[in-house]
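For this view, one protein chain was removed and the others were kept in their places.
The block that comes next holds chain A.
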């Protein structure tokens, strides 16, 4: 960095710092009522955004320099050369774990160019059967996504329209059978006056209509209004429509007949829109959507159990990977993580632009590292903003506002690199802790029960941390972080 820039940056920081001091000062003196601590302060969110933008500017500069060795647009690396200070949280006793971690080589994550047609077709033999290990395909998609012109083909595999081990001829037959099946399902309501006049149908129809006419309408293919609305009774605000919008309504309605328990729930139209545009036609779009919903349906359960479980897993993950952030969220009564609700419900659909949504979804569909990689993406976004959140945001609603406003500002490749790095760190931490616990357990067994108890009691009493002695094994074991079942499931 040249000296002038450096000075400018320093001034920025000083101003920022003094401003925050002023803010604090006025809080501490002028307003000694409950609102001081209790209430939302738009100023803090503003300050947080500013701090974040300055962080970003200086980081981008550093990256630019370190990236010089990796030419090529999307070939970027991320390394965990600055591990977070894990030892801060004494109650989890991670002191030794951290030391173990530091002796390991840093993790490197890599992003590559998207999978292109040439490479994709090279995966298949003359009969159109996959001839490479599925994992190779998964890795290619995980690392770089898919080029737009072959998405229509590749997505059908990842979304289960047909199986990976099928031949070209088999796939043609499958598609034909699925088309029959789709039209039969659609006729269940399309051709039935009884259904069409039922209250349940009318309600579903209205819900779907309401959401479809406000889903991605800024995108050209949904923006055009070139045909009259098929239902003359529909409200004046949507007198005209287009083929894609109508296809979307029909697919969502047919899905209601395919999965009657679920019904249409808000968020589903967000999931369908890119799938329909990539698949082009109603029939493959329906089945691709069905495949997508197989992964996503628990997000829409009436009792919200699917969402709750994922938010809880994310909570455990934050506690395990970033105790200081966890503590801050706890102190601000934000552990419900509702500011991540939208991220998880529709897989970041509202956080990235259209092209990047397709890209991030296929990375998530690849299941290359694990089947819940979206939680690592969530962790990565929080991780990037952790300092700002901890330093500046003192209320649940401040955090929610800050996070909501991140929409369309999140750099996609950098986030995926960070998510991958965090995944590897997580995996390594679990291994180290398991190893440690089992070795402690071994040591423990070598001691007599009574002796062990007496020693560990005396250790606890004296608050001694006598390293190297195997006698405090039980204490060490107790202080190792607990790896919940939810966390273990992330490694599947």
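Operating definition for what follows: a residue touches a chain if its C-beta (ideal position, glycine included) is under 8 Å from a C-beta of that chain, and two chains touch if they have at least 3 such contacts; residues count from 1.
Following the convention adopted for this analysis, contacts and distances are computed from a predicted model.
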Complex member absent from the view - protein name from UniProt, among "Cytochrome b-c1 complex subunit 2, mitochondrial", "ABC transporter I family member 1", "tRNA pseudouridine(55) synthase" or "Small GTPase superfamily": "Small GTPase superfamily"
Per the touch definition above, residue among A:111, A:171, A:186 or A:207 touching the missing chain: A:207
Per the touch definition above, residue among A:148, A:173, A:304 or A:445 touching the missing chain: A:304
Residue in contact with the excluded chain [from A:114, A:145 or A:267]: A:267
Omitted-chain contact residue, chosen from A:400, A:433, A:476 or A:490: A:400
Where the missing chain touches chain A, by residue: 17, 24, 27-28, 31-37, 39-40, 42, 203, 207, 210-211, 214-218, 235-237, 265-267, 269-270, 300, 302, 304, 336, 338-339, 341-342, 345-346, 350, 391, 396-397, 400-401, 404
